[in-house]
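Here the complex is missing a single protein chain, while all its other protein chains stay put.
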Amino acid sequence: MASRSSGVYRLVNITQGRRLDLFEYQGKQLFARHGIPVPSGEIVDTPEAARAAAERIGGTVVVKAQVQVGGRGKAGGIQLAKTPDEAEAHARNILGMDIKDHIVHSVWIEAASEIVKEYYASVTFDRSEKKPLVMLSAEGGMDIEEVARTNPEALATLHVDPLTGFQAHHARWLVFHAGIDEGARSGVVSILQQLYAAFTDLDSMLMEINPLIWTASGDVVALDAKVTIDNNALYRHPDLLALQTSVTDDPQERMAQEKGVTYVKLDGDVGILGNGAGLVMSTLDVVALAGGRPANFLDAGGGSKADEVVAALEVLLSDPKVKVLLINIFGGITRCDEVANGLLTALDKLNATLPIVVRLDGTNEDEGRRIISEKAPANVVVEPTMLSAAQRAVELAKGV
Amino acid sequence: MASRSSGVYRLVNITQGRRLDLFEYQGKQLFARHGIPVPSGEIVDTPEAARAAAERIGGTVVVKAQVQVGGRGKAGGIQLAKTPDEAEAHARNILGMDIKDHIVHSVWIEAASEIVKEYYASVTFDRSEKKPLVMLSAEGGMDIEEVARTNPEALATLHVDPLTGFQAHHARWLVFHAGIDEGARSGVVSILQQLYAAFTDLDSMLMEINPLIWTASGDVVALDAKVTIDNNALYRHPDLLALQTSVTDDPQERMAQEKGVTYVKLDGDVGILGNGAGLVMSTLDVVALAGGRPANFLDAGGGSKADEVVAALEVLLSDPKVKVLLINIFGGITRCDEVANGLLTALDKLNATLPIVVRLDGTNEDEGRRIISEKAPANVVVEPTMLSAAQRAVELAKGV
Amino acid sequence: MSILVDKNTKLVVQGITGREGAFHATRNKAYGTNVVAGVTPGKAGQDVEGIPVFNTMRDAVDETGANTAMVFVPPRFATDALYEAIESGVELIICITEGIPAHDMMGIYTHLRRGNQTLIGPNCPGIISPGEASVGIMPTQVFNPGRVGLVSRSGTLTYQISKELALLGIGQSSVVGIGGDPVVGSSFIDIVSRFDADPDTDLIVMVGEIGGNEEEKAAEFIAANVTTPVVSYIAGFQAPPGKQMGHAGAIITGSSGTAQGKKEALEAKGVRVGTNPTEVAQLAQEALAAL
Partner (left out) sequence: MSILVDKNTKLVVQGITGREGAFHATRNKAYGTNVVAGVTPGKAGQDVEGIPVFNTMRDAVDETGANTAMVFVPPRFATDALYEAIESGVELIICITEGIPAHDMMGIYTHLRRGNQTLIGPNCPGIISPGEASVGIMPTQVFNPGRVGLVSRSGTLTYQISKELALLGIGQSSVVGIGGDPVVGSSFIDIVSRFDADPDTDLIVMVGEIGGNEEEKAAEFIAANVTTPVVSYIAGFQAPPGKQMGHAGAIITGSSGTAQGKKEALEAKGVRVGTNPTEVAQLAQEALAAL
């Protein structure tokens, strides 16, 4: 059971609004295009290229692991290099590193900055208010959540009316109330306005700069960049579409991405296929209540056709941990006869012998059940209710 | 007294929101930058250059007088030329032509279009509703005002919420309701959206295309362009500022423009200087009621200082028709003593001998009157009220 | 007998000549819903199974007096269609379309909340008032007239719970799928308060899931304002912990967003929560028996 506040993030985003998470270096490139100052740098994927980049940039550089997860600093994924030699050595250590199940495939080499002060700035979509929320703090650095908890006064927050937008006076109010140093104020005001413009122009759900630094030369610069984009809006950002690369190292998740199946791996042995995110989540819960352990979340979607059922089953059957399949369909747009036919096709094609428990309800349910009872092999059993189907699947998983 | 509906346009715009009127060719260049199709063309100011342009463009071209006034077609300011020779000859005729007091200084040479149908499209600032108004008609061509009067059904009109903007469904509604031909619909929908975007991006007060044509090749093209820009917004359009050239051929109006004085020439002999557009207009009226004829409108502005009074008097005194000056000041921000000192400076500098009637009221009025009665030459008289001052000025104008 | 849609509904279907639009408009009409018009630009004069098609929403409303719109147009054109529906003046807009960008919806939501029109969805299965009208894509055979008001973020879960209720002989006054997107036009609170004001709704069943804090907000609202009894179901107890980009989200949520957190928030305000669809139907049966 998830206990951390961030615990449900992954499934929530998968079921209720998928997002494209960008790497730091991609975020910084977007920032630069929107007029937000960032240190100059290069992205590389070998130690040798890291050395060459450090030579070109000159002086002290920072070698930063590119992973789409927080905490890389503590994990040793960020290192200062005074020479190209050091840069190469650090890159060698960092490339291939495993940071919270994310393998580092590339590092960003950038000019080191002389930091006078670290701030925090972000624009987020606030789901509760259904508005963008801008946050600013003079207490930037590692753990802004801690600042929010222990010293909320240090975090200035402001919701924005999406129709009239984020205006100069909003930026000023934030800067004064976050306690930004006087010399950095106009730089921060300007960055906040650019950040909001980038947030709306790019259909972003999050743009976070932590730390936003005030440098010895008096500039305000984004030293990190966390950017996520609303997948629903990618059609109007063809350049961002190209950034949408697979970031999972799990074979089933990778296969699901390739086939366009909404899939999340869990650690149980009851493979689950359902239609509609709510029903699938409910199926996981019912399996757990019956004493079993779900192997995955898999939503075949609202209007599942035979092809989609085949693709979904291919993903599930490729997982050696799965001992039994539970197929739970309530047809609205989805038609049960199409699901049944898809199942037969898949079984035929994949030669699956593991036990499969099927529950079919809704549109064309009689036809669907008839197809299975007449044509399906013996390892396929039909149960009349969701609860009984889950119980049967759990029994079978334990029994095998 | 103005009788046409457009009669008060000039003074209204001067007193209540000055605007920059662009030439057709400038409007078309802006259109092109905003994705609105226009015929290719060149701007020239000699017959020889017209020939060269016609050669480069090739085929039949149109030679169009560039003047900031309507009715040039009827005046012979638009001519078709099948050869470069003809283009040169037409340019020779048109350049220097006087169209409603506007001298033609340049002509636009553009490729002739094969017109299937002429439409009308515009986006205007509707002062009454305080919103942009988009208008579209399948009955384009010469006189859209006539269409509006006699066949209002043929003119589809729609106000736009400036916060949510002009949307595709608005464009579709206009296209269906204006009765645009089916083959031209998507072209017109697209142009309307671009036109509205240009209207807002450029702080325009009017963008009018008449005719908007549907060509034999199936394209929809802007064959004319009337564009006016809000002067108050020119600071954010430095490229448009450069287009702000003098278009008057009147020496006083030209001098006023150079000195930044708000001046309009009239045809009487009583020169008028006042502060505030309302008071100056009222002064014109009172002079007329007293039986006189005002020579001009001149608003020295809300906070008139000595320098501005000098500049204003220079403009007035340069007009040989002016027989008497009426200076009518009601000081709010303006201070009467500063006006009096400015007057003395101007008289000293300009050596004016014509009679000058002064009425000073408001802030520092006693001081202002004292300065004049003590130091002004004998041709300057002070009157206690606006009405008596106007009457005195009219008497003096008649007596001289 | 119902909220939002009923015998007085006069429905216009935006995108009626599309595959899904035509299919469901026809089904809704077959259920008895008064489908008066459809809209597809350029197809005015055609009809879909006798339903007249217009070029624009304004024309459709002017000609037929439609008071409810259902949006079936593809996501790239749905934002435009929603604004068109709003400007046409219909009282209720039900948006089935899935995949509308969140930024578009923020603008629409803000705009809409300044007036008094109602939006259900997007990314929702619609509304059914059994025996009166069905607007949307729900499998009508699962629903029976009755006195339970059902509101849900999930489509298929709505059918599942309605089926469980049917097995116990319980029907609904209305069933409202508010949609699963981050920005939807109407929240649990909006619909719960409509059910509370409906004399023919005796019990409210609220079906939530992980993510956001709408269930927690509804719990507060119910405790403070709602007199009709409420039972609830939450899906997603088995949702896996995962990574999070950035910290801004964690700072603002306040509530955990977990199923357990939502269950506890509801129970703290006296709302009983089932942990599976069968159980919530039983809770509903008990609550009805206690009336």
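Each chain carries a letter (A, B and C) given by its place in the written order, and its residues are counted from 1.
In this text, contacts are C-beta pairs under 8 Å (C-beta built on N, C-alpha and C of every residue); 3 or more make two chains touch, one makes a residue touch a chain.
Owing to the predicted nature of the structure, the values given are computational and were not obtained by experimental measurement.
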Q: Give me the visible chains that the unshown chain touches, in label order.
A: A, B
Q: From the listed residues B:V116, B:A288, B:L350 or B:V381, report the one that touches the chain absent from this view.
A: B:A288
Q | Residue in contact with the excluded chain [from B:L30, B:I144, B:L240 or B:L360] | A | B:I144
Q: Decide which residue listed in B:P132, B:G342, B:P355 or B:G368 touches the omitted chain of the complex.
A: B:P132
Q: State which residues belonging to subunit A touch the missing partner chain.
A: 163-164, 167-169, 172-173, 176, 182, 185
Q: Touching the hidden chain in the full complex, which residues of subunit B are there? Just list them.
A: 1-12, 15-17, 21, 68-70, 100, 102, 122-128, 130-133, 135, 143-145, 148, 155, 157, 161-163, 200, 203, 205-206, 208, 210, 226, 228, 230, 232-233, 235-236, 264, 266, 274-279, 281-282, 284-289, 294, 297, 302, 330-333, 361-363, 385-387
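Just so we're on the same page, only the chains that are shown with their structure count from here on.
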Q | A-C against B-C, pair bridged by the larger set of C-beta contacts | A | A-C
Q | Centre-of-Cα separation between subunit C and subunit B, whole angstrom | A | 55
**Q.** Separation of subunit A from subunit C, taking each centre as the mean of its C-alpha atoms, in whole Å
**A.** 27
**Q.** For subunit A, residues contacting two or more additional chains
**A.** 163
Q) Touching two or more other chains, which residues of subunit C qualify? A) 107, 111
